[in-house]
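One structure is given below, encoded as structure tokens.
What you see is the complex with one protein chain gone and the rest in place.
After this line comes chain A, so read on.
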Amino acid sequence: MNAEVKDRITTTQATIMMVNYILAAGILTLPRTVVQASGTPDVWISVILGGILSMLTGAVIVRLNQRFPGQTFFQYSRRIIGKPLGVLLGMVIAGYFLCIASYEIRSVQEVTVFFLLEGTPSWAFAFAFIWTALYLCRGGINAVSRMCRLIVPITWTVFAIVCLLSLKVFDINNLRPVLGEGLGPVWKGVKPTSLTFTAGEALFFLIAFMDKPKKAMRVLVVGTCIPTFFYVAAVVLTIGAFSVDGVVTRTWPFLDLIRSFEVDYLIFERFESLLLVIWIMQIFCTFCIAFYGAALGMSQILNKKFHNCLFALLPVVYVISEIIPSINALFAFGTGIGNWAIVLFGCMPLPLLIIARLRRIGP
């Protein structure tokens, strides 16, 4: 049906893409959103629970995909629930990917223009970002995955260095007492992690490209564990520096953590610019994968050429990201996407899997 399906990626490539897809702009605000919801320092447990939950829902998606080897969700959904519903659902999911892409680009714009490139108009930044993404996505899934693999050593190293350095302002007492308020608030903190753990949905199309789809479960587990580790580190360190009361006052708590210390024994004294530059690359990956997913969905649903879809969606992404009027609207948009993800990827795949079983579709 499409030339892209000939494009194959290995299990490792798929895992790295998965990690890169999950790690995105969410990390900058996650410490605040979870603490706001739960109000205790135990939110790192919430983050771990969030990771486990997203792994469970992801497992359902994996099983569903394994029934239809070599096919993406956009292709097989109509076989399960009929063409009209299948097309509709596919459109909703493609729309979701589009919104993720817009959310990422808008977040990165906000942060960059505020902290890094004051005075640079945001459109100039967005244009460079979007056009490069288009160029990359035109290269197919292999190009995207190579890009991901290229940046992984850089981003992980910088992240690790920055985290270790931030121990300078870390105070363990800010994280204590553990479970002083019991488990109730911890559960409340799980929901806001859904935006950061938008994980399973990438599997809807990633598995179709895998050369060994049988190993998709491994991709899911490893691909979720690594980002969970990153997120827990970010949350623990940020709360350790600011305390629970302080975190909720910071717009970008993780960046403020990096801004809260200076070191005089390394080449650099300050690390926020370095981290931000690196993190822009990370967000770029997420953006590309989401954008790729949206375009792929559109091309497979409407039976149009993939490249044309990329071009068609390009302005749409930009327009959505520019419609958001304010920073509060951006955060609300993020929460909305998170809720959307819970419904689409937390609740929906299971009934689909059951229907597929009952109707004996797939192998």
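One rule holds for everything that comes next: contacts are C-beta pairs under 8 Å (C-beta built on N, C-alpha and C of every residue); 3 or more make two chains touch, one makes a residue touch a chain; residues count from 1.
What we mean here is this: contacts and distances are computed from a predicted model.
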Chain left out of the displayed complex - its UniProt protein name, from "Anti-sigma-K factor rskA", "Poluprenyl synthetase", "Ger(X)C family spore germination protein" or "NADH-quinone oxidoreductase subunit D domain-containing protein": "Ger(X)C family spore germination protein"
Hidden-chain contact residue, picked from the options A:159, A:261, A:279 or A:292: A:261
Hidden partner chain, touching residue among A:68, A:129, A:242 or A:279: A:242
Listed residues A:119, A:184 or A:325, member touching the removed chain: A:119
Sole contact to the chain not displayed, among A:169, A:314 or A:350: A:169
Chain not shown, touching residues in chain A: 114-115, 117-120, 124, 169, 173-174, 176-177, 180-181, 241-250, 256-257, 259-262, 270
